[in-house]
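Okay, handing you the structure first.
In this view, the complex is presented without one of its protein chains, the others remaining in place.
When the chains are written out, they are named A and B in that same order, and each has its own residue count from 1.
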Amino acid sequence: MTDATGPIARQAGSRSLLTPDARTKKRNAAEARFRAYGVAAIVTAVLALCFLLFTIIRDGHSAFQQTYASIPVTLQAEIVDPEGNRDPAEMAKVYSMSYGRILDDALTQWIEAEGIEIEGLEASDIKGFFSGEAQATLRSQILADPELVGTTVDMTALTSSRVDGMFKARVTEESAARDAKTSPAQIALANAMKDRGALVTRFNTGFLTKPDASDNRAEAAGIGVAILGSLYMMLIVLVLALPIGVAASIYLEEFAPKNRFTDLIEVNISNLAAVPSIVFGILGLAAFINFAGLPRSAPIVGGLVLTLMTLPTIIISTRAALKAVPPSIRDAALGVGASRMQSVFHHVLPLAMPGILTGTIIGLAQALGETAPLLLIGMVAFVSTYPAAPPEGFFDPASALPVQVYNWTQRADPAFFERASGAIIVLLVFLLCMNLLAIWLRRKFERRW
Amino acid sequence: MPVLWILLIVFAIAAAGYVLGARRVDALSGGDHRRLHSRTTYYGWNVALFALVPALLLLMLWLFAQPLLIERTVSSYIPDSAIAEGETRGIVLGQVRDVAGTLNRAVSEDVITDVEAANLQPDDAEVMDRLKAAELPILTTPEILGAAKAHRRMVETASTWLGIVVIALALLWAGFALWRTSPDFRARNVVEQVIRGVLIGCSCIAIATTVGIILSLVFETINFFQLYPWQAFFFGTEWTPSFGGGSELGMLPLLWGTLYISFIALLVAVPIGLFAAIYMSEYASRRVRSLAKPVIEILAGIPTIVYGLFALVTVGPLLRDWIAQPMGLGNSGSSVMTAGLVMGIMLIPFVSSLSDDIINAVPQSLRDGSLGLGSTHSETISKVVLPAALPGIVGAILLAASRAIGETMIVVLGAGAMAQISGNPFEAMTTITVKIVGQLTGDNDFASPETLVAFALGLTLFVITLALNVLALYIVRKYREQYE
Partner (left out) sequence: MDSAHLTERTMQTMADDIKVQARNVQVFYGDKQAIKDVDVDILDKTVTAFIGPSGCGKSTFLRCINRMNDTIPVARVEGQILLDGEDIYDRRVDPVPLRARVGMVFQKPNPFPKSIYDNVAYGPRIHGLSRNRAELDGIVEQALRGAALWDEVKDRLSEPGTGLSGGQQQRLCIARAVATAPEVLLMDEPCSALDPIATSQVEELIDQLRQDYSVVIVTHSMQQAARVSQKTAFFHLGNLVEYGDTDDIFTRPQDPRTESYISGRIG
């Protein structure tokens, strides 16, 4: 034995376990720092999430409230029914614009009756007080019930986005002075009306049900068409992607031989899962619209594009669910004389179903939030009419929730930003429900083998 | 006949076939089902599938081939002389489709009758006026109008024949299957073979999608490079599209913006994601883990449009007012920093969950070995676990980079639209994806290089992300094999 095989020289200094040496202290400090980085990373991520959600809710919650003016309105016969015969067909020839005059007159009279005096209040302030939508609402109300002509009714009329903004801290005296569409006098008027109970703020059902509105009617814009469009697309994705995805997974997991062709499919699926979504949009534009001649802006095209995007997600989760079913189940079925096809469809598939459904819901949730590909297939167009009921409705122009959000961010009126955030809240609530459903399914049917 | 109706009829035939097949074999066996090779439902399915599968295959094939064939025929209506200077046949054919589409809409909105549409002449002032009044004006050459009418006629004839042929095929095969039905017929084997074929068909949709993506990108890109030199596209440093002509369509400023933003995003996401993963897999107690992991994963479930709005409304102005303006770095809310920061937040859960998997795949015995030698937990992680997990983490970062490069909504709303090459992260820049959206949204003229450039950009994007993905998946797979 040589010298070199002896024990290695031990550390000098304190050998007591009870008093740590300087080096150990230093190393423990490094340990604490490292741990702190980890905590900081998690805290940063969580704070970012909280800040994101906080700003969305801060900006968007007011979209669910809307200001309405509630004043008595005299429906002057000479304006709405110039012929005087109460015939709705004749009255339909009067444009909405004229109804605006009725509202303006009503407001002027109310101001006089209440004895309010506001310096600098001009006709344009009165005119700009109501939403353009209020005229149209009034018109359709009267056309539906011509007997109202000539009477005085208590109207609840939608006010303009500026008036609405005054009660949402969006419009201030300062900004009103700079804004051509409003004035400090209008603010004073609105405050006076509020004091006398003539302005009410109510839950904004129109936001959830109405279609989009034009650039200068932000107060009337809603997400009705967008919700419907998203719903149609989700239906198409569900009907197409679930069966195709499950069929493909069953083949790959249960039947496919290990060969080059199967490998090719596998590689394709894992790559498709990572292809940028916008590329799917280009595919939709080139293949479904330009080549196959399907209509632009239609849920069918959006649904097909999203189906192709969702398929990899569904296939990956379905295969995981099939893999989780133990081979003993297959053996048991084969052992009693079932064919392989029977063992899969009668035994394996039902057992894997909760996992498959969970994966499908997650895939649908992804598809619901997808925006970029839909922009390319024209879903960003302004759509103010509801699509028809399916299946014809699948071919009608529609919007989609995330696209509607994008659409509103491109408009000038800040009221649209409030609505964009409001639409996001709705979108997030949908996503939350879908994810909770998925979690519930997983918990309820979770099986441990 | 609308395709929907054809589908419904074919399904009805299949349903009837199912009932008939099951009944027939029941009758043939004299009610003694033990004499049958398979259970009666299989005889029903046999007929139903024979009715469905060939008919649906033909329907799909027909719908795929019809536009191609019609295009070729219509093309013969247009003499070379009718193609204007600077246009291609493809552009003119696009116009033909547009005119045909307008005519269809006019008919469906009852502006003109079917007969009027079929006989429309450019000098037919009364009908033309009516079209104009309905905001469906037709402004085109007689050749194109003629071709458009032929186009409509052919589509109509084709759809009639489609219905007849598909339904006949369904009936024929259903009849054949019914005729073949007998108690000795191995219905289950046949049905299972057909189902197997359907399953294989569904698996091939992944391949079809990839092929579709490549074809749609490549064809239009070729068209683009016929109108615009490829050297100028790949190496040009100016991006000034103008639909009036004389555009500079150099890709480099867009590529620069894309890479710059992705770099910042990774700079945010990789350290945070990695440390979060390390903390959760190595330090956190079960309770903290079960709380923090889902919370971070919520970030992954939030749609990108939400991040986009967050960048546009909150982060952009915040950075501008608190950092860029006081330091004199710029006045733009949209900037590389805004988009990069928000994209980084979006990528945190992506990096952390991938790294989490990878760190967990490092065998416990390595940790024990290191701890047993008296190293601290952090020394174990940074000197043993992370080096062992490095290939996997590199793969995860590549995947995240591919995500960042392909991300669209955050950059559309957060990065701005200025195509420039600059080092200042507080200036607005733009990316490949932003320009794809920009050039393809709204009314497109598929004849102009300004629209077609989007396809060349799309192809570039596809190739870059594909390369990153393949490389990343290869690395991750190799890594996993090492510890399996």
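In this text, a contact is a pair of C-beta atoms (placed from the backbone, for glycine too) under 8 Å apart; a residue touches a chain by one contact, two chains touch by 3 or more.
Note that the structure is a prediction, hence the values are computed from the model and not measured.
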Residue among A:20, A:88, A:326 or A:350 touching the omitted chain: A:20
Touch criterion as defined above, residue of B:209, B:304, B:375 or B:448 at the omitted chain: B:375
Footprint left on subunit A by the chain that the document does not show: 2, 4-11, 15-21, 23-24, 27-28
Interface residues of subunit B (partner: the chain not displayed): 285-286, 363, 365-376, 379, 383-384, 387-388
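Just so it is clear, only the chains that are shown with their structure count from here on.
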Mean-CA-position distance for subunit B and subunit A (Å): 20
Contact set on subunit B toward subunit A in their complex: 4, 63-64, 67, 97, 188, 192, 195-196, 198-200, 202-207, 209-210, 212-213, 216-217, 219-220, 271-276, 278-280, 282-283, 292, 295-296, 298-299, 301-310, 312-314, 345, 348-349, 352, 376-379, 381-382, 399, 402-403, 405-409, 412-413, 433, 436-437, 440-441, 446, 454-455, 458, 461-462, 465-466, 469-470, 473
Interface residues, subunit A side, partner subunit B - complex: 27-28, 30-31, 33-35, 37-42, 44-46, 48-49, 51-52, 55-56, 59, 243-245, 247-248, 250-252, 255-256, 264-265, 268-272, 274-283, 285-287, 290-293, 308, 311-312, 315, 339, 341, 365, 368-372, 375-376, 378, 380, 391, 402, 405-406, 409, 417, 420-421, 424, 427-428, 431, 435
